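Heads up, one of the protein chains got dropped from this complex, but the rest are sitting where they should.
Moving on to chain A:
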Amino acid sequence: MAEPNNKELPEVIVLGIPWFLKFYGQQFSQNFKLLKPWESSLPLEQFITTHAQSVKAMLCSGGTRVNPSFLSQFPSLRVIVTTSAGLNHMDLSECRRLGISVANAGTIFSEDVADCAVGLLIDVLRKITAADGFVRNGLWPMNVVYPLSSKVGGRKVGLVGLGSIGLKVAKRLEAFGCIISYQSRKKKPVPYPFYPDVHQLATKCDVLVICCALTDQTRHLINKEVLLALGKEGIIINIARGPIINEMELVQCLMQGEIAGAGLDVFENEPNVPEELLSLDNVVLSPHVAYLTEESFQDLYELMSGNLEAFFFNKPLLSPVLDD
């Protein structure tokens, strides 16, 4: 890469404060000149008009809303590298129209997310967090036999979406004796039964794991009808995006015992979590961390840095977002 002393480092504007910059900011700065609006006293818009008019590359988080008016502020932009795997924050057709390439986190989070989905499912079924709290509160000596939980093996698990994450969840749960089926836009060359319709999938299963992207078609895909079809022994696990589930209807179903429990890493309005869930012991709640490990962050740094390097060296991006 460019020698820091002899050449101007290529400029990259950083937005949404990808907080992993706190860990890797120094390494990035060895190869790139980072424009960091939050370090300036100028308001963001002014910073952009003053300093970012010739910037070709952007590094942004999954929270940065990339829409036409946003993009119009960056006349020289040619590539956006986002730290997110999900792309629901980006207007991809506008990027395409403007000739801006996009690279995302690809599949580097898939293992950690799949691990978390399985961890949440075992926790909900076997009451791990609830029982841990029971012990820590000193309740065991008074109640020697803890209430019985539910077996994981033999559960009929329906995966909503069977991409990189869904396939890894399937492989893991099969080892526990779970029976896998899935719903997806298209049938896949896998040995699991396929259902084109989520409601049908829910009828046939007693666990749903949400593993799909958030799009206009999947917003509130999981609603009261689907949850009722899942049934009173049903468990739902969401490690994808909050808005895929109609949160109000999920809360109602949980409160009324229409489903047995839930493991949720994502919510419709993070970091807000419906109050009612905070007092339920048949749910396990997580602050959008399914992807977040020391290892995945190291991988993320290498991928983000690699993508930017590839761009500046006129090489193909490492994790381009492909046209569907």
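The rule we apply is simple: a residue touches a chain if its C-beta (ideal position, glycine included) is under 8 Å from a C-beta of that chain, and two chains touch if they have at least 3 such contacts; residues count from 1.
The rule we apply is simple: contacts and distances are computed from a predicted model.
One chain of the complex is hidden; its UniProt record names it "Hydroxyphenylpyruvate reductase", one of "Phospholipid/glycerol acyltransferase domain-containing protein", "Hydroxyphenylpyruvate reductase", "Ribosome biogenesis protein BOP1" or "AP-1 complex subunit gamma". When the whole complex is considered, the residue among A:34, A:128 or A:229 that touches the unshown chain is A:128.
Of A:95, A:260, A:284 or A:318, it is A:284 that touches the chain left out of the display. Screening A:35, A:116, A:162 or A:303 against the full complex identifies A:116 as the residue touching the chain left out.
Touching the omitted chain from chain A are residues 19, 111-112, 114-116, 118-120, 122-123, 126-129, 131-136, 138, 140-141, 144-146, 148-154, 171-172, 174-177, 270-273, 278, 284-289, 292-297.
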